[in-house]
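A quick write-up on the structure given underneath.
Note that one protein chain is taken out, while the other chains of the complex remain in position.
Labels run A, B, C, D and E following the written order; every chain starts at residue 1.
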Amino acid sequence: MSTLHIFSKPLGYYNTDQLVNLIQSADKVLLLSDACFAIAQFRQLATHLLILADDAKVRDITINQPDHSLSYDDFVALTLATSHSITW
Amino acid sequence: MSTLHIFSKPLGYYNTDQLVNLIQSADKVLLLSDACFAIAQFRQLATHLLILADDAKVRDITINQPDHSLSYDDFVALTLATSHSITW
Amino acid sequence: MARFVLSLHSAPSDHDTTQRLVKFAQACLTQGHNIDAIFLYQNGVFHASEQLDLAADELAINALWQQLHEQGIHLMLCVTAAEKRGLDINNTGVFAVAGLAEFAMLASDADKWVQFK
Amino acid sequence: MARFVLSLHSAPSDHDTTQRLVKFAQACLTQGHNIDAIFLYQNGVFHASEQLDLAADELAINALWQQLHEQGIHLMLCVTAAEKRGLDINNTGVFAVAGLAEFAMLASDADKWVQFK
Amino acid sequence: MINVLVLSHHSPFDDLHIRDALDMTLIFAAVEQNISWLFSGPAVLALKKHQQPEHIGLKNYFKTIRTLEIYDVENIYVCEKSLLEYGLDKHNLLVEVKALNYQQQTQLIAQQQHIVNL
Partner (left out) sequence: MINVLVLSHHSPFDDLHIRDALDMTLIFAAVEQNISWLFSGPAVLALKKHQQPEHIGLKNYFKTIRTLEIYDVENIYVCEKSLLEYGLDKHNLLVEVKALNYQQQTQLIAQQQHIVNL
């Protein structure tokens, strides 16, 4: 049982307190679009962040360990590997 | 010289840190729409809050001292009594 | 008597903001002030969509605009914002299609610019 | 092979979300999964506006929808959301006008529902 | 029958967010799925009693929220902390709700097949 949490904006757009409390250690956190700019902010939600490669690349953002870069194929696979997703 | 600051949503929609630092004691803070629900939250921005009477009334919100209830005529007058307005 | 320009930035689905702009505008007129323009910008341009047709228990948006128009208020639509949103600018009802420069000049001459969103 | 439904919640002016949904959908198909529906909800319904006509240096939204349609994907528009927004539901291009119940049944049968906004 | 959860976190008159969530909740009830609706942050204000938006020309959708009970939608949840933040308690609300702390919200999420954030 794990949830895929999807974000497309920097963390300030969301209720951080709720997210910190709802996201479990087995959950996956995926950053898309302008959320890719805010890797440091999202670190408080998960040890390893997953980041859509295309969206990071066009924003000139480099993805380093412990985070992982995802293709669209990986994104589809991730939705199947988790119980359900929440697009925050 | 004073600024009219206009809000229509609860404080969580805005960058509180910026607002706390930018709003001056001579400024006016006006709550419209769903911001009327959040009088307690906006208290940190101004000692006296101005609240549009119609919007508070339909939400069953009572306006007490030290806050002030405004009609639309008052709202127009307020834009003239301040140097400029910011609709946040 | 002061000269106002008002701008509307939210889509027609934000009924609450629309009714507030209209009441503010009417209060301006009642007090004898001038409204040099009401300007649709950002998602506000969708107010000029001729399609707009809401149920009877919703805010009567079209009637409100019609009334302001009949009171002689210059209702303007930003062509740049409309084009970026793919809106049909050949069919904008009571709203006149205008360039941003036209609005910027009106705003520069106005005493007050009040934004609604 | 899994069955997906995808829903789009943001307006056509959010080009970024649109291109992402399309690429996700294409990746689903390439992997052999089924997409039972792409559903326009909330401000996503504006994608079905026949007016939509953007400049050449913008995302080619209409062409992307046309292609998904030609690939046999069921493109649906929520009639309730469209009516609340005053959209003309007689002219929705490649999108089929559908009730929320129809979508809810498809979503209930799907393995995955992924929201884009 | 599957479990579907609708999440709301926008204020009552922030565009049509709450109304869209309401329609979605009612329809999943109509097609006989096990629908739940969780209100967080300013969305809890949509459940506040005695609101009369028709006095400023707006549709009173709060009346439709009350029909949730008629359609047997019983799983209406609110974030306990958000209620406190807006000075509301369960007796100020339009419909009967269950107040959940974060741990209970996590459990609710874990039970769902689909979650939609509107």
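Before moving on, here are some points about what is shown:
By definition in this document, a residue touches a chain if its C-beta (ideal position, glycine included) is under 8 Å from a C-beta of that chain, and two chains touch if they have at least 3 such contacts.
Here the structure is a predicted model, which is why all the values come from computation and not from measurement.
For the chain missing from the display, the contacting residue among A:I6, A:L22 or A:A38 is A:A38, taking the whole complex into account. Of the candidate positions B:Q18, B:Q44 or B:S71, contact with the unshown chain belongs to B:Q18.
Which of C:A37, C:I61 or C:A81 touches the hidden chain is settled by the complete complex: it is C:A81. By the touch definition given at the top, chain C reaches the unshown chain through residues 7, 9, 41-43, 80-81, 84-85, 99-101, 104-105, 107-108, 110, 113, 115, 117. Summarising the interface, chain B meets the missing chain with residues 1, 3, 15, 17-18, 21-22, 24, 83-88. Where chain A meets the missing chain, the touching residues are 9-10, 12-13, 33-34, 37-38, 40, 54-55, 57-60.
The criterion applied here is as follows: only the chains that are shown with their structure count from here on.
Comparing the CA-atom centres of all chains against that of chain E, the greatest distance is found for C.
The distance from the centre of chain B to the centre of chain E, with each centre set as the mean of the Cα atoms, comes to 27 Å.
If each chain is reduced to the centroid of its CA atoms, chain A and chain C end up 39 Å from each other. Residue positions of chain B touching 2 or more other chains: 12, 33, 54-55.
Within chain E, contacts with two or more other chains are made by residues 13, 15-16, 41, 53, 56, 58, 114, 117.
Inter-chain contacts, as defined above, occur between A-D, A-E, B-C, B-E, C-D, C-E, D-E.
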